[in-house]
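What follows is one structure encoded as structure tokens, with my remarks underneath.
With one protein chain removed, the remaining protein chains of the complex are shown where they sit.
By written order: A and B. Residues from 1 in each chain.
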Amino acid sequence: MNQHNDYTTLRLAHENGVARVTIDNAPVNVLDVALMTDLLRVLTALRDDHSVRVIAFESANPDFFIAHVDMSLVDQPDAFDLLAADIPDGVNVFQGLGEVLRRQPQVTIVKLAGLARGGGAEFVTAADMAFGAVGRAGLGQVEALMGIVPGGGGTQYLADRVGRNRALEVVLGAGLFDAATAERYGWLNRALPAEHLDAFVDGLARDIAALPDGVVEAAKHAIAPADLSEGYQREHDAWRGQFVRPATGGRAADPRRAGARCSDPRRRARPRGPVAQSAQVTETSVGWAWRSSALLDCVVSTWFLMVTDVEIPSTESVDEPGKRRRRHLPAASAPSSAPRGNTP
Amino acid sequence: MNQHNDYTTLRLAHENGVARVTIDNAPVNVLDVALMTDLLRVLTALRDDHSVRVIAFESANPDFFIAHVDMSLVDQPDAFDLLAADIPDGVNVFQGLGEVLRRQPQVTIVKLAGLARGGGAEFVTAADMAFGAVGRAGLGQVEALMGIVPGGGGTQYLADRVGRNRALEVVLGAGLFDAATAERYGWLNRALPAEHLDAFVDGLARDIAALPDGVVEAAKHAIAPADLSEGYQREHDAWRGQFVRPATGGRAADPRRAGARCSDPRRRARPRGPVAQSAQVTETSVGWAWRSSALLDCVVSTWFLMVTDVEIPSTESVDEPGKRRRRHLPAASAPSSAPRGNTP
Partner (left out) sequence: MNQHNDYTTLRLAHENGVARVTIDNAPVNVLDVALMTDLLRVLTALRDDHSVRVIAFESANPDFFIAHVDMSLVDQPDAFDLLAADIPDGVNVFQGLGEVLRRQPQVTIVKLAGLARGGGAEFVTAADMAFGAVGRAGLGQVEALMGIVPGGGGTQYLADRVGRNRALEVVLGAGLFDAATAERYGWLNRALPAEHLDAFVDGLARDIAALPDGVVEAAKHAIAPADLSEGYQREHDAWRGQFVRPATGGRAADPRRAGARCSDPRRRARPRGPVAQSAQVTETSVGWAWRSSALLDCVVSTWFLMVTDVEIPSTESVDEPGKRRRRHLPAASAPSSAPRGNTP
């Protein structure tokens, strides 16, 4: 097996047509600048590697696949300059990561043994397939608790995959979905007994990689990802709208209110679904991690909302007729040091 | 909690951002002119009430959410004049109620503890989310038994939500779907143990209403309802076609045949799925209600079909090029006293 050691937040191994990407960004695989950069780099590097037919993503941390987005990302303008170069036109950088993943020529499979929330859940949903461990895996779009909606494609991936009614429940309920419920909703391909997850996903990846030449390309050509341009635009507008306080009567998140929310223990520790009750989830594994991470969210979200109470003029004229696609939407556009490098 | 007592067929209460609409149109919440009018009125009144973020619908009758449409509605032309003022263009009044619900700025949630059939099931499906009680809730598009298809958006909502194959089964099988099957089909967000339904839905409504400012609007903007214009037109044509007997070889429902059907006890009491067998459904609750209501259907449908054997010329030229949207399609257009007030 070939090892590649030129990434800081993930490990890449390559064997018999399967590239195995192990996310390892301690302690909880936060989707920060380093991890986003590495994910974009590895996807870009593999894109033209015809010896690779399947890319399987897993985590070095059994409890977290990707805990959530590091919201401080939006305060690092340089990060966006670097990231913007690798993402498609017409999407913000978070949507861009999803779109790169959706357009990857290889088959992309997520092995979900732990939690994926926020931008981590979006990554899972953007992949071609995802399989989760019963009693261990959890998916949550928790952005609503921080006063925003998913802004990295999640609203569109979900609406397409689980339907509008369930997508609204996922996004507005902001709960944690265990693997069995996520399968029933169609969010995951399938929930598997935790002890079988590795064998199932690894076997599927190997089988696909062993198919005769051209089959993967043919299948991905025939079953093409939908064009989400309009949806990305709607999502981006909705998401960005939560960061700005227009001069004329707009609204902005109130950090005090958000801070107050975080001190609500019911809210803090509430997983929807049986993850917390599962006999396979112990206090020291997912249960603890979920709670401690929820506390982290509170810190992050309170901090984050405190720095967003700033008026940011829109840099786009999206209502301009005939101008349907834009180059590199600004990502968050939130802090006073908002990144502009990726805006035309 | 604020109470509003200016409705005759429902009760409205309002607390902490959640408007609770309790349908109370004894004995079985038939969707008649009064209830349709009240539903349109309450939705319209709440539309601009920014203190309300969630509208939760439930029933005062534990066995019925909305039993079915009162088919005598189509014989009351004045009713349509009043209703037509509140509904969007390009849809009939029944589709209009669904479209108003789909376009409501607040999050709309149905708590389904009993049965919803015909127009009642369409209302449930048009809402943003719906949760049903295992062993108690039932959904049925039973129109086919009366010689028509759902004409209030149901065919389109279903095709979008459960797929074409299952939508055809629902509409042509005309059976009653219990909560568990409806969840598996994707018709309901989720089936819940009956004793947990209240706590789950009320908690979800409260949580959503407590989100930071603007999140509900952002989520509903990002996850927008699909444009169903063409589907509404197809459905309306199909539905209306069953009421007319064109001069040249068309077909019309045969009241004698429908009457005969109603005397078939197998047909009359046939719920598809385990509702009738459920230990939680007693002879004196849903089981009885289903049968007695089925008898009522027979009376209504026989009567209804008897008055529809009348030639009604089409009032539209839908094939006219460039004329894609119409104002207020005629609703049923069936009886000799057919309402025309809402036709351009």
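Methods note: a contact is a pair of C-beta atoms (placed from the backbone, for glycine too) under 8 Å apart; a residue touches a chain by one contact, two chains touch by 3 or more.
For clarity, every value in this text was computed on a predicted model and none was experimentally measured.
Chemist: Tell me which of B:Asp32, B:Asp178, B:Glu217 or B:Glu235 is the one touching the absent chain.
Modeler: Residue touching the chain left out of view: B:Glu235.
Chemist: What residues on subunit B make contact with the chain left out of this view?
Modeler: Counting only subunit B, the missing chain is touched by 144-150, 155-156, 158-159, 163-169, 171-174, 184, 186, 231, 234-235, 237-239, 241-242, 251-254, 257-258, 261, 267, 305.
Chemist: If you put the missing chain back, which residues of subunit A would it touch?
Modeler: 107, 127-130, 160-161, 183-184, 186, 189, 204, 207-208, 210-226
Everything that follows uses one rule, which is that only the chains that are shown with their structure count from here on.
Chemist: Indicate the whole-number Å distance between the mean C-alpha point of subunit A and the mean C-alpha point of subunit B.
Modeler: 37
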